[in-house]
Each structure stands twice: as C-alpha cells, then as structure tokens.
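Only one protein chain is missing; all other protein chains are in place.
Letters are used for the chains, namely A and B, taken in the order the chains are written, and counting of residues starts over at 1 for each.
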Amino acid sequence: MIEVTNLSKTFRVLEGKKGFVGAVKNLFSRDYRYVEAVKDISFTVQQGEMLGLIGPNGAGKSTTIKILAGILVPTSGKALVNGIEPYKYRQQNAMKVSVVFGQRTKLWWDLPCYESFELHRVMYRIPEKVYKQNLDEFMEFLELGEFWNRPVRQLSLGQRMRAEIAVSLLHNPEVIYLDEPTIGMDAVAKERIRQFLLNTNKARNITLIITSHDMADIEKLCSRVIIIDHGQIVYEGDFDEIRHRYGRERTMVVEFGEEYPVIELPYGTVIKDEGLKKSIRFLREQGTAIDLITALGKHYVIKDVSIQEAEIESIIREIYEGGT
Amino acid sequence: MSGIVETLRTYTAFTLCFLKAKFIYRASFWISLSINFLFLLMQVYLWKALLGTGSLADTTVNEMITYVVMASVIRNILLSRAALTIEDRLLSGDIVFDFIRPLSFRVQLLLNDLGQALSSFLLQSVPLMAAALVFVGINPPESLIHLIAFIFLAIGGMIISFYTSYIIGLVAFYTMKAEYLEWLIGTINTFLSGRYLPLWLYPSWLRVIAEIAPFKLMYYTPIAVYMGRIPLSELPAALLTMFVWLFLLIGIEFLLWKKTTNKLVVQGG
Partner (left out) sequence: MGNLSTVFKLAYLNLRTQMEYRVSFFIWLGIKLLSYGSEYLIVWMILDRFKGIGTWSIPEVIVLWAILQLSYTLAGPFLFHSAGRLEQHIVKGSLDYFLVQPIHPLVNLIARNFSWTYSSQQVMSAVVLVIALNASGFDWSLARVSFLVLTILGGISFYAFTFLIGASLNFRMISGGREFGINIRWLMEMTQYPISIYPKQIQAFLTFVVPAAMLNYYPAVYLLDKSAELLHPSLPLISPLVEIVLGIIGVRLFWKGLDWYQSGGG
C-alpha cells in the first residue's frame, strides 16, 4: 500500500540571465528562484491497484513518481511505500519496487539483451527457480526470444520496452512505476505492452502507477486516475466518471463553402472563426455531431468536417472552470 | 558580395556565442587561465634550471624561454573541437540536424573552430602573453618582416591543425572511434611539432622526420621564424611549405567528405 501525506517538493532553479551583460553578471553572482513542483498532495493506493497519474507537462507527475521511487527527497510531507519511506531506506525499498522510465533505459546498451537479465538476477538476488519461472513466462508472452541475443542498441523501441518491462518484473516487485512507458511506440506495440501489464497485474496483484500522455493507455489500464496540475491534485476518481463528467466536450471544425459572418447553431458555440473554417464546440449531451452537421447543412454550404475528441488539456481546463 | 556579408555576420554570431559560452564557465575560465600560466611557468623554470645562465647548442636561456612562451600562446588557437563534435553527433544521431541547417556542415565546423580560436586567443593567449611579459620576459621578434611572417605561419598552422582534426573526424564515419586516431596523432604531434623542444635540439634522426611532416608547421616553424632562427632567405620556402600542406590537407578533407556523405546517404539513420 502506498500512502502519500501532504507531500511537497520545491526546487531551487538557477535563474539564467539574458544577454551578454547578463552572462558577465553571472560570473559574479547567481540568482535562484524557487519552483513548487508538488504542493501538499495526499492520496492512497491499495495493493494491486492500477493508478494513472495524468496532467500537463510540468504538472508534477514525474516529481511525484521520483519521490515515491526514492530518487528525490520531499521538501515536506511524507510518502510511505509498504510501510517505509522510500527516500530514506532506498536499498530496502529498491528490492521491492521497480521503475521504468520510458525515455531512458536501464538495460546494458552494448551487450546482448540476456546479459541485462542476468545482471538483474544477480543484483536482486533472485532465486534460480523464481528467475526461470518468470523468464519463461515473459519469454512467451512478450516473445523475447526474437531478440534475446541481440545487443540492446540494435533493438527497436517496442522490443526494448518489452525487455525493459520484463527485466523490471523479474524480482517480483510489489510496486512498479512506469513513467511514459509507451512513448514513441506504434499502436501494435503499445497494445502488447498494455495487455502484458494487465495480465501481470491480475496474476500477481502488483501495484501499478503509470503516467502517460496517451489517454488510451490510461483508459485501458487504470481503474483510478489522479489528475495533477501545477503541483496539486485537481481530480481524483475513476476514469469512467471523468469520461462521463468531464469528457463531454467535443470540437468540430467545419469548412464552409462561403464565408458566413454569423452561424446560427441549434447548440454549441463557435470558438474560432477563420473565415471559411470555423471551430464549433458543443457538449455531448446537447446532441450528436451528426445532428449538428445535418442542422447546419440545411442552411449553409458545408465542404468538409472534422471532429476532435476531448483532449486531456481541455478536460483539465474544464475542471478548472468548475464544470459540474 | 552579399555572400561575404552573410558569412561575416554568421561568423560574428558564432564568435559571440563562444565568448558567451566561455564566460558562463566562470570559475573554470579563471582556473584554466591560471593553469595555463602555471604550465608555462613550469617549462620556463625547467629551462632555467637546466641552462642556468649558460647555453646549449647556442641556445640561450632567454631564447628557450621565448620559445616556450610562444608555444603556449599558440597552443590555445590550435585546438579544434571538430573531431569530437563529429563523433558525438554521430553517436547521438544529431548529425542529421547539421545537414539540414542552412550553412554547409563543413563551413559550420570551420567557423566554429575559427570562432573558438579567436575567443581562445583573446581570452587565453593575450592574458598569457601579458603575464609572460610582466613576469617572465621574452625576446622581441627578429624583425618586422619576421613578425608578419610569424603571424601568417601561425594562422596557417592553426588551419592545418583544424584540417588534421577534420580528417580524423571523417575517419570516424568509418570506424566510429575517432579517439584512437586522435590519440595517435596527438602522440605524433608531441614529437614532431616541436611543441616542447625546438627542432634544432632534436637528435638528427628525429629531426629529419619532423622536417618532412606537416606538424612542425603548427609550432616550430612559426616560432622559429619569430625568433629569427629561420633567416629572411628561408622565409619564402617556409611559407611555401605551409601553403602546400594546406592545399594537400584541404584537398584530402574535401575528397573524404565527398566519400563520406555518399556513404551516409546510403546508411541512413
């Protein structure tokens, strides 16, 4: 179980000075400013839960994960992972958790894939039987045999991530943190990873905390979601609820045949007017896109239409605007 | 005409970039300046200890000191980051961006290095000279003509140094390890450039080799000219040698470049 209580983290950032004069000044004095990456957040995660941490870039997600993983020390507040503070008892914590950073690798770059697995076995003192069992399982499901003997640097992103996640689960951690695990991957590869994570969670009751910019990842994996923005928890709850409550907005971009100065809509509002092209935002419950287009089509000449789903940014904006 | 203006403008921008970058390394900057000076002092005191007030092969202490000071001054402008840059970019894959930028890659490298040489000269060589003049004392140039020839040769030596570096960098495309060649050339350079010891004090067998290779043009030739060890009559020959080597090295680099860009296109990412 993971308990986060009043967690805060402030960074000291060097203030870069502008221009040549600034650079000279920088020779003699340094200015710092303080950035509150995480402001007083609290939440709990039960064993076996799959939690999604979402929010715009710079919101504080990565910082929170790093604190939970034991990489960063909080400025105030506390985080407990299965009873211990990970940043205080790093090695003890390390044996029971795993971290996967999507953009960096923990595999040994120049050597064949299997060497990294071997290293992991030694490093985490995994008993022979457990290692073999896990490895067989991962080999099968993730088809690691495909590239088992190839140097990691020669693997494609999808293959590398499969190996990365497999390695991370070898020691049967209780918690695994995934920071942008599917970034840059193609749809098929993503699906395979997601499926694997789901199976693993079901089979081993391992807690999964995942951050991703891909809403499909979160949607397919997480039962619960925490939205963080500007270092604070903006929403906490189940994904279905979010979709129903907040993902109501849709945006439709209509290319008209003529430049109509005013458009009369049965519902929705014009949020952007670029002459022939206009963006119309409406709510799901107000009506369907088809109805709206049909209605518009009766009075205006329409050349083309495209529809955008609710973006995480717009959901968050909505949450801020205090949507019902 | 406008091409030249553009080039000058870009060149100035690069130089300013380097000056700025150097300033930001504050402590590092002051320290490396001091270290450079101490390193110079090391050689000066070595020769003082070795020669006392005497001389060797008709080289006086002051001459040796002058030689050593000039070598330190020149050292700063010879450094090229090109080979390292090429290898780094190759490994990280950033090299693709370099081809997209408006300036040709080779011109970029050259401008980079020229900018760095200029800034090193201003920030390191000049203070070093000043400190040497105050604390150590060096001989004045043999004559005005010698001084001018010295400047030419120093600049020529600098470009030779750059192009040697570029050629090494290009070899990196094939072997992915420019470091070896760099070390190797660095070693050879130590011996044949006359950086630590003037060629006229070399054992004869080594001197022969050094005279043939281009490396002496980086240190020995310019300094020897400054000091008048190469008399007026031999100046044209020295300058000619420099131009010949420049031509050769630039030519080799150009050919290698052609070959390499072809290979790169084939190999892709």
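Here, a contact is a pair of C-beta atoms (placed from the backbone, for glycine too) under 8 Å apart; a residue touches a chain by one contact, two chains touch by 3 or more.
Note that the structure is a prediction, hence the values are computed from the model and not measured.
Across the entire complex, the residue among A:3, A:85 or A:115 in touch with the chain not shown is A:115. For the chain left out of this panel, the touching residue among B:180, B:200 or B:243 is B:180. Touch with the chain that is not drawn comes from one residue among A:90, A:202, A:272 or A:299, which is A:90. Interface note: of B:31, B:107, B:133 or B:255, the residue touching the hidden chain in the full complex is B:31. When the whole complex is considered, the residue among B:50, B:107 or B:145 that touches the unshown chain is B:50.
One chain of the complex is left out; on chain A, the residues touching it are 11-12, 14, 66, 69-73, 75, 87, 90-91, 94-95, 97-99, 101, 103-104, 106, 108, 110-111, 115, 118-119, 122-125, 151.
Touching the omitted chain from chain B are residues 24-28, 31-32, 35, 38-39, 41-42, 45-46, 48-50, 56, 177, 179-180, 183-184, 186-187, 190-191, 196-197, 201-203, 206.
Simple rule for what comes next: only the chains that are shown with their structure count from here on.
As a whole-number value, the distance joining the C-alpha centres of chain A and chain B reads 50 Å.
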